[in-house]
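Please find one structure pasted underneath; my questions will follow.
With one protein chain removed, the remaining protein chains of the complex are shown where they sit.
Residue numbering begins at 1 within each chain, and the chains themselves are lettered A and B in the order written.
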Amino acid sequence: MSNEWEVVIGLEIHAQLATRSKIFSGSSTAFGAAPNVQANLVDLGYPGVLPVLNAEAVRMAARFGLAIGARVSHRSVFARKNYFYPDLPKGYQISQYELPIVQDGRVEIVLDDGSAKVIGVTRAHLEEDAGKSLHEELPGQSGIDLNRAGTPLLEIVSEPDLRSAREAIAYMKKIHTLVRYLEICDGNMQEGSFRCDANVSVRGLGRREFGTRCEIKNLNSFRFVEKAINHEVARQIDVLEGGGSIVQETRLYDPGRDETRSMRSKEEANDYRYFPDPDLLPLVLDADWIESLRTTLPELPDAKAARLVAEHGLPAYDAGVLSASRELADYYEAVIGLVGGQPKLVANWVMGDLSALLNRDGLDIQASRVDTQRLAGLIARIVDGTLSGKLAKEVLETMWDEGSEADAVIEAKGLRQITDTAAIEAVIRKVMEDNPGQLADYRGGKDKLFGFFVGQVMKATGGKANPGQVNELLKTLLAG
Amino acid sequence: MTAAELGRALRRREVSSLELTDHFLARIEDSGTRLNAFVTVTAERAREDARRADAEIAAGQGGPLTGVPIAHKDIFCTAGILTTCSSRMLANFTSPYDATVVEKLTAAGTVLLGKTNMDEFAMGSSNETSYFGPVRNPWDESRVPGGSSGGSAAAVAAGLAPAATGTDTGGSIRQPAALTGLTGIKPTYGRVSRYGMIAFASSLDQAGVLARSAEDAALLLAAMSGFDPRDSTSVEQPVPDYHAGLEAPLAGLRIGVIREFFGEGLEAGTGAAVTGALDQFKRLGAEVVEVSLPALPLSVPTYYVVAPAECSSNLSRFDGIRFGYRCESPRDLYDLYTRSRGEGFGDEVKRRIMTGTYVLSAGYYDAYYLKAQKVRSLIAADFQRAFESVDLLFGPTAPTPAFGIGEKVDDPVTMYLNDIYTIGANLAGLPALSAPCGLVDGLPVGFQLIGPQFSESRLLSATHAYQRETDWHRRLPPAWA
Partner (left out) sequence: MTLTRHDVEHIARLARLQIREDQLEPFAGSLSRIIDFVEQLGSAATDQVEPMAHPLQGMVQRLREDRVEASDQRDLFQQNAPETAAGLYLVPRVIE
C-alpha cells in the first residue's frame, strides 16, 4: 500500500557550537559539570541581568553559512520566543525569527543508488539552548539543571526536500560531517551536542500540496532518526488509510517502545509571541568581514572527495568514505605523504583493516593505536615486497596490540617474506617429491591442481613466500 | 541643603558624613510610615559607607559626592540587600549583585540610606500599585507623589534624603518630580547602564535622578553614566562633565514650545505656571518659537502597546522556581506557575502582562505591536524634524498637580493619560528633564525640557540658569520644612 504515498520530511538540526563560553554570558559550556555550577546570573535569568553576544558563536554560524553556499545576512535580528518551561529560565528563548544569520543554502547528499541529490537549507539561526529537567530519584518532582542553558545552538532548518528516512539520515550525516570539518560543533550525539527534530508528513503520490505534518522532537542518534521517521510514516499512513486525518502536533519518540507519542497538545503550544529582543541590537556583519571569513574555510568534504577521485584516482565510493570524516581523510593523506603514493593500497588499509580495528575497540581515528607513521611503515613493507598482504594483516594486529613498529614485528616474528628464488625452488621441489600422485595428475591435464601446489608451498613456508614468485616458479617446475 | 552644598560642606569638614547620615536616618525614622517612602532602610550599611567616606575626606581624597547620602529606587539590585520592586513577587528577594548604577554611585562615595518604594515593577503613575502600600505626597499627604519613582520623590521632597535614583519608562522620574517640586532627569536611552535595573520595558527604561536642583542632578548623573560592557544597549561615548557645563550661557538658546502639549486636558493653573517659566526663559535670552509634532498625541496608545508587550516577556522569569514568590503546595507544574504568578503580582502588573500577551499573540501582532512600532518611528521622526530648527523642546511635565490617592485607580486609561507629555521622550530615546516652576493651590507643578540625544548638558545648564533666577526649587513642603 505504501507505494501510493509519498513521504515528505524536513529536518531541524540543533548543533551546539563549540565555543568556550555561552552565547550570552561568560559561563563555561563544558559538559558534565555538577548541576548548576555553570549557570551564572545571566543563565539563570536573574532580575536585571542582560545578554551580550559571543563573537565566536557569530563567527561559527557565518562559517557554516559560507560552507553551504548560503547568504550570510548583512543584518540579522534576535527575537524572543516566549513560552513557559522549567528548563527555560527567562520564560523566553533568545533566538532569531524573521531575519536569521544564514539563509538559503544547499548541501548535496548521495542516495543509496549512488546518485546525488541537492537538499535545500532554508535557514540557520543562532539561539540559546535550554537547561535539563531530571526526573530520577525525586518522587513526584523534577530537578532542574541549568548548566546547559545558554549554550549556543545553530538551528539548521532544511527544506521539505527529503523523501525517506534514508535520505534524512544521509542529509543529517552530511551536516554532521560539515560541522565537524568546520570545527564549529563536536558532533557528540550522546552528549546532545548534535540532535534533531523531524517534520514528517505523507501525501498521495503525485499530489502537490503537503499533508499535515507532525514534529518529532529531540532525536539524538542516527538510528533513532531513521526508526522514528519510519514509525511515524507508518502511523500516519495507517491513520489516513483508516479514514482518519492527521492532527498537527509535536510527538516524542520513545526508543524503548519504538513508537512516537503526542507531547504537547495544548492549544497555545504554538503561540510563541515572537518579537525583537529589546536587550539586543541588530547584528550587522559587513561584507569584507564575511569575505575574509571565507578564506578561513577548510577544504570541504565534497571538494576533498572530488580531489581524491581526480588526483588520487580513487573510486568515488572510497573518496566518499574517506572524506566523510575530516580526521579520517587527514589520516589517509598523511600516510600517502609518508609512503609517497599508492593511494588505492593506502585507502584499502585505512578503510579496511585499520577501520575494523578502530570499530572493534570503539576508537576514533584520532585515537588510533597505529599512527600514520607506523601504518606508512607497514605499507612500505608491502610495497617493497617484504610482506604479503596476508602477513601484513597479522603484523598490523600485532602493531595495534603492542604499539610497535612494523619492522620490529617482522623481525621478532621472522615474518620477512621469502624472495630468494633458490630457497623457494627448494621448497617447491620438496612439495613435488612429497606429492607424486598429484604431480602426475597435474601433468596429465588436471590444471586445477595448480592451486593445491600453491597452497602446499605457502604452508611449507609459513605463508612467507612471495606469492608472485611462487606462481612463476611453480609454473616452470611443474611443467617439468 | 542640596547634595552639592552638602558635598562642599563635607569637604570643608563643616560636617562629617556620619553626622549627615545620622541626620537623614533620624528624619526617615521620625517620618515613620507617614509617607511610606522607603521599603528598606539600610542604617548599618549607611553608617559603614559614611565612615569610609569620612576617612577618604580626611585623607584629602574623594569627589563632590563623597559622603553624600542618597537613596536608591527599589528597582536597582543591591548586593546583600532586599530588592523588591515593591512586589510581593520579590518581597523576600536579596540580590546577589549590585546594579551598575549602584556600583558607580558607591564608587563615587555616596552613602546608601535605603531603598525607596515605587509602583510595583515600575508600573504606575501614582505609586498606588506598590505591594507595600501607597506613598504619600509630602505637600499633601492625601495625595499621590506621582509614580513610579514615587518613594524617591517623596523622600527627597520631604528631606529624608538629599537625592535619589529613579527610573523612567514613560515619565516615572519626571512626573513624580513635577508633583513633588523636584528636578528630575531622564537621560538619553543608553547613557546609563540598565544592568541590574529590573526591567519593565527594555527599549524604554532608563535610569536617572530625582534631586533638589539641576546642579545636584548634574553631579549624580555624571557619576552614574557611562559605558557598560554588560549592557548591549549601553552607548560607548564619553560622559561630559555635566557639572562644569552648568554655567554655559543660555542666551541664543532656541526653545520650541510643543503646540500639542498646550491643548485640552492641561489644567489651567499648571498651564499658567508653565507659561510663566517660558517667559523667564525668554527674559534669560532664549528664542522661543512654537513647533508642532503631529504624531505626538499618539504616544500614549503607542506606549501602551510597546511597554506591555516588552513587560509581558520580561516578567516571565518570575515563575517561582529560581527566586521570588512561590505559592503554597502546588498541585502540579501549571499550578505552580499560575498561582505563584497570580498571587505574586498585583492587579496592574497582571493587567499589563495580559495586555502585552494579547498584543503579541497570534493574529494580533501586526495590528497592534507592529503598528505601534511604526507609529513610534513617526514620533521619533517628529522629534528629529523639530530639532532641526530648535535646540530644546518645552512643555508641561504633567497635565495636573498631584491628585488624590484613590482618585484615578478605577480606570486605567485615565491613569495612563497622566503620562501624555512624558512618554514621547521615552519612545524616541531622548533626554528630558522636569523642574519645578510654581505652586497651584499649594501643590508644585513642573515644566519639561526635552533635548536631542546626548544633550543632557544643555538640559541641565538651561535649567540651572532658570534656577539661578527663581526659587521654586528651593520651596519645601510646609509640613516637612
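In this text, a contact is a pair of C-beta atoms (placed from the backbone, for glycine too) under 8 Å apart; a residue touches a chain by one contact, two chains touch by 3 or more.
Since we're looking at a predicted model, the values are computed, not measured.
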Touching residue (missing chain; options A:D129, A:D145, A:E232 or A:E333): A:D145
Absent-chain contact - pick from B:G133, B:P229 or B:G442: B:P229
Given B:F24, B:F38, B:F76 or B:F93, the one touching the chain that is not displayed: B:F93
Contact set of subunit B toward the excluded chain (per top definition): 92-94, 96, 189-190, 203-204, 229, 232-233, 235-236, 295, 298, 300-302, 304-305, 312, 316, 319-324, 326, 330-339, 341-343, 345, 347, 350-351, 353-355, 357-359, 361, 367-368, 370-378, 380, 411-413, 416, 427-430
Residues in subunit A touching the chain absent from view: 19-21, 25-28, 34-41, 44, 46, 52-58, 77-78, 84, 86, 133-135, 138, 140-146, 252, 263, 268, 271, 273, 276, 278, 280-284
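Just so we're on the same page, only the chains that are shown with their structure count from here on.
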Distance from subunit B to subunit A - Cα centre to Cα centre, in angstrom: 57
Subunit A to subunit B touching residues, read off their complex: 41, 44-53, 80, 82, 84, 86, 89-92, 144, 270-271, 273-275, 278-281
Subunit B residues within the subunit A interface of the complex: 76-77, 83, 85, 90, 93, 95-97, 99, 194-199, 201-203, 229-233, 309-310, 312-313, 316-319, 321-323, 333, 337, 357, 360-362, 365, 369
